[in-house]
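In this view, the complex is presented without one of its protein chains, the others remaining in place.
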Amino acid sequence: MTTAPAALKPAAPARKPATMAQALGRALRDEMAADPSVHVLGEDVGTLGGVFRITDGLAAEFGDERCADTPLAEAGILGTAVGMAMYGLRPVVEMQFDAFAYPAFEQLVSHVARMRNRTRGAMPLPLTVRVPYGGGIGGVEHHSDSSEAYYMATPGLHVVTPATVADAYGLLRAAIASDDPVVFLEPKRLYWSKAEWSPQDPEPVAPIGRAAVRRSGGSATLVTYGPSVPVCLEAAEAAREEGWDLEVIDLRSLVPFDEETVCASVRRTGRAVVVHEANGFAGPGGEIAARLSERCFHYLQAPVLRVTGLDIPYPPPMLEQHHLPGVDRVLDAVARLQWESEWTSGARTGEEAP
Amino acid sequence: MTTAPAALKPAAPARKPATMAQALGRALRDEMAADPSVHVLGEDVGTLGGVFRITDGLAAEFGDERCADTPLAEAGILGTAVGMAMYGLRPVVEMQFDAFAYPAFEQLVSHVARMRNRTRGAMPLPLTVRVPYGGGIGGVEHHSDSSEAYYMATPGLHVVTPATVADAYGLLRAAIASDDPVVFLEPKRLYWSKAEWSPQDPEPVAPIGRAAVRRSGGSATLVTYGPSVPVCLEAAEAAREEGWDLEVIDLRSLVPFDEETVCASVRRTGRAVVVHEANGFAGPGGEIAARLSERCFHYLQAPVLRVTGLDIPYPPPMLEQHHLPGVDRVLDAVARLQWESEWTSGARTGEEAP
Amino acid sequence: MTVLEQTGAYRPAPPPGWQPRTDPAPLLPDAEPHRVLGVGAPGSGVGATDPALLKRFYAELVRGRRYNTQATALTRQGRLAVYPSSTGQEACEVAAALALEQRDWLFPSYRDTLAAVARGLDPVQALTLLRGDWHTGYDPRELRIAPLCTPLATQLPHAVGLAHAARLQGDDVVALAMIGDGGTSEGDFHEALNFAAVWRAPVVFLVQNNGFAISVPLAKQTAAPSLAHKGVGYGMPGRLVDGNDVLAVHQVLDEAVQRARSGGGPTLVEAVTYRVDAHTNADDATRYRSEDEIAAWREHDPIVLLERELKAAGLLDEEGVHAAREAAEETAAALRARMNEDPPLDPMDLFEHVYAEPTSRLREQADQLRAELAAAADSAEASNTGEWDK
Partner (left out) sequence: MTVLEQTGAYRPAPPPGWQPRTDPAPLLPDAEPHRVLGVGAPGSGVGATDPALLKRFYAELVRGRRYNTQATALTRQGRLAVYPSSTGQEACEVAAALALEQRDWLFPSYRDTLAAVARGLDPVQALTLLRGDWHTGYDPRELRIAPLCTPLATQLPHAVGLAHAARLQGDDVVALAMIGDGGTSEGDFHEALNFAAVWRAPVVFLVQNNGFAISVPLAKQTAAPSLAHKGVGYGMPGRLVDGNDVLAVHQVLDEAVQRARSGGGPTLVEAVTYRVDAHTNADDATRYRSEDEIAAWREHDPIVLLERELKAAGLLDEEGVHAAREAAEETAAALRARMNEDPPLDPMDLFEHVYAEPTSRLREQADQLRAELAAAADSAEASNTGEWDK
């Protein structure tokens, strides 16, 4: 009766500010709509929509069997999800917090990671384990662990973590669609980060396994992921004052690791700092720094440095700022990248390192 | 009546060949005898003496409450051990095999590693978790994992692994006597390795946290531990033919990590290869290589290389020899340490690495 | 000769390993939750209970309720990171605390601040975890209260191990471990109960069945006849009790503690109760339950139940009610005042208690943080000086 605007062929849909949490929820919704074999299960994911409300609305839209509240038992959740995947479903499991995924560790390591291999490919497990991880949200004990080192050290798993709203959507859809099990790490403190984004017209996202250069620069490379990406971008801005033009790489996928992109950058800049929240010792940065040191050896003007969480159990909220790698520590590490090249070139002959 | 030899003051007791398994059992016995608060618990540790017979005779000598068969539940074993330690006992837990420690992962990571920290030191947990680990024994699936990366990445735990008979005894006693929780990794395939050794007169062993130089050499340093120590020693012997004089360092303790000893060696040799059975990616060698690359940067004549298990789930016994780092792979890595020094010194200017 | 060839007598008997099982009947829980208050003639419920204890119960319930509202208020003021209120469950909290002797141990979950306080813990120390200045604010050995435990059910095996250790040492110590209905689904619950029963460890397991695990109702948690029925599978008696009836809970726990202390082994107690507040201040309970349901439970309020019985028995008058409320207000005021002070924080503590001795790695990191803090203090001073110089 009225020429409602809706009747007009719509222009490119408006891109409005959306949070990462919304984009994740939308990714779940769109995968569930696209593929009836996608099932969501976990603690409080149904009626409540999850403690972070990522699954909000899914039970209402798809019914409480497709988005199911389970009994409170993480090994049971992941173990039954394995069985569901064996029958051809595509389960997406939510672990309520990082530390509460540990009860499911045996299922993850001994079954999820191995079923395809065990059966020579006959029985792949297309299964996604969503784990909200990391700190910076004032969480009390056991609510802020960065557990990615455990998953990275487990062959058979993919380990993916977004840092932007667009990636959150694109990578989660890719994870669910993957025929391999994916541990999908959601940086809790970025849940409420915002970007202009439209679910109708999402940006295409590179397939799992590709890093993104978030900022180009020639002085040195910051290699990072997840919650530390904004920190590194901020540090890179601040570094301009010191005359450093830093490149920032967001790994996005820890397994597979995009060695090509990272090495290309470091070979160009000659200097690198790896930044993450997880503990330093035997943490993700160990692998990354070792790999860069090996593969870019002849290009490095300085040792690859790491700026990480301290080697302590995750601290109580009132002290967490001292644990988390912040802009200052990143800049401090950049400053230690041996910019006095005279000294550097002499050093190879064997003086004591500083 | 007769002048029995026993009546004479005995000379230094004879050192007879003993296996690592025997030395471990003796360490348990001697600690139990020395300290009534030491309790052993686990699956089959009592009547049977453990599937590897490490605890053989303990129940007979100390009673089945001091060396107790538990119900079959690893989280329960470790969890009750935590409670026993809270009451002042010193529990020593046996996990039957590496992969069967995974059910206890939450107890280990969320409690064992944190109780001291959580309580500001008021409630330390003097608790030892013995884990037979590694492959090379023809074990079927789940019986050959090298799980040390998980434990190393968990602040609050000490991680110790012997490679010799004497260390097995000395380090296990030190672990049990430690007021910190220790994950004591026993290299299964060295259980039956032998050395001249006497329980009456055990060699003094350095405290936990000190690496041992098992072989001195000036060409390059092999950094290794546990089951790979004999492999590296054999490789070092073989390397003499090629004119390389290799230093072999047995870390013994992965946490704390003896950076001093390892860095001193690598600064001297200028070249290093890290060798272990665990998967390479995000494995223990990542941390070690990263640390050496950083701390010995100006002394390195070549990138630190790693020879590790492949990045695959542990293979079936008939294929495990292709997975395990052997002498040839170690020698191959040594050969890749850029011995053509002309090329090396030019390389710093930026040619493509090989 | 293989088994195939053998020619033994034909024995139409049960398998040789078989022995008649212990009779499960004594393990089965009460058909209805055990209740005391309001069941008989008005006032009769107090029975022979020591009047001093009755007054103590009343005072603690009133104080506990007030503590909950005060703590929740503190979250709104940013003085607590989070608070899981036990309003509606005070009878369980208080009865658990008072069921134990000094030498016994309490193993609370994250919701059981009240039980710890009722056992004598400093009300501010009890909140350290939830304020966020440290994980545990007290030395567990002092009052024998294990750290408030967040990973669900994981403290249960600790309680079993501790109780078992005490028994091995010849001490007649009992451990009481608290857990929610949701927590009973965790593997650790199963393993703890099984170890306890096999070891006949002196443990009492108190399940506060408050109907929900965050948003998940009991019906999605279990299909068991009752949570107390879970005892049967471990060979452990299960008891069912009205969790809002403090005297009933007390009786049941007291019996279980005595049984444990005298070598009778563990008991599983299910207390049927209700969480009147949301899961925590951060939760929105309207998403998963109705006002009607809450209203029905408010009718069955633990304080009201006790208050009426005490009044009917002539053990409480308006003055007594007033005095209890006054005392509760004092606790709340003191709590408020103390919680409004910033807790002393020393970032260097982060390195102190990871190991008995800090590793060289931790010493390096401590040096770095110390330098950072010094630099920050310098620049703060500089800018302060700047301020003053202006």
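The first chain written gets the first letter, and so on, giving A, B and C; residue counts start at 1 in each chain.
In the analysis below, contacts are C-beta pairs under 8 Å (C-beta built on N, C-alpha and C of every residue); 3 or more make two chains touch, one makes a residue touch a chain.
These numbers were taken from a predicted model, which means no experiment stands behind them.
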item: Displayed chains contacting the withheld chain; value: A, B, C
item: Sole residue of B:Ala34, B:Leu48 or B:Ala335 that reaches the chain not shown, by the stated touch rule; value: B:Leu48
item: Sole residue of A:Met20, A:Leu58 or A:Val82 that reaches the chain not shown, by the stated touch rule; value: A:Val82
item: Sites on chain B contacted by the missing partner chain, in the whole complex; value: 43-44, 46-49, 51, 69-76, 99-100, 102-103, 138-143, 281, 310-313, 315-319, 322-323, 328-329
item: Chain not shown, touching residues in chain A; value: 39, 65, 70-71, 73, 75-76, 78-89, 91, 103, 106-107, 110-111, 114-124, 155-156, 158, 178-180, 209, 255-257, 259-260
item: Where the unshown chain meets chain C, residue by residue; value: 2-4, 6, 8-18, 20-24, 27-28, 31-33, 35, 37-39, 42, 62, 65, 69, 87-88, 185-191, 194, 197-198, 200, 209, 211, 220-226, 229-236, 242-244, 265, 272-274, 276, 293, 296-301, 303-304, 308, 325
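Methods note: only the chains that are shown with their structure count from here on.
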item: Greatest separation from chain C - chain, by CA centre; value: B
item: Mean-CA-position distance for chain C and chain B (Å); value: 40
item: Where chain A and chain B are represented by their mean Cα positions, the distance between them in whole Å; value: 32
item: Sites on chain B at which at least two other chains make contact; value: 75, 103, 106, 110, 114, 117-118, 155-156, 255, 257
item: Where chain C touches two or more other chains, by residue; value: 134-135, 151, 187-188, 349, 354, 359, 361
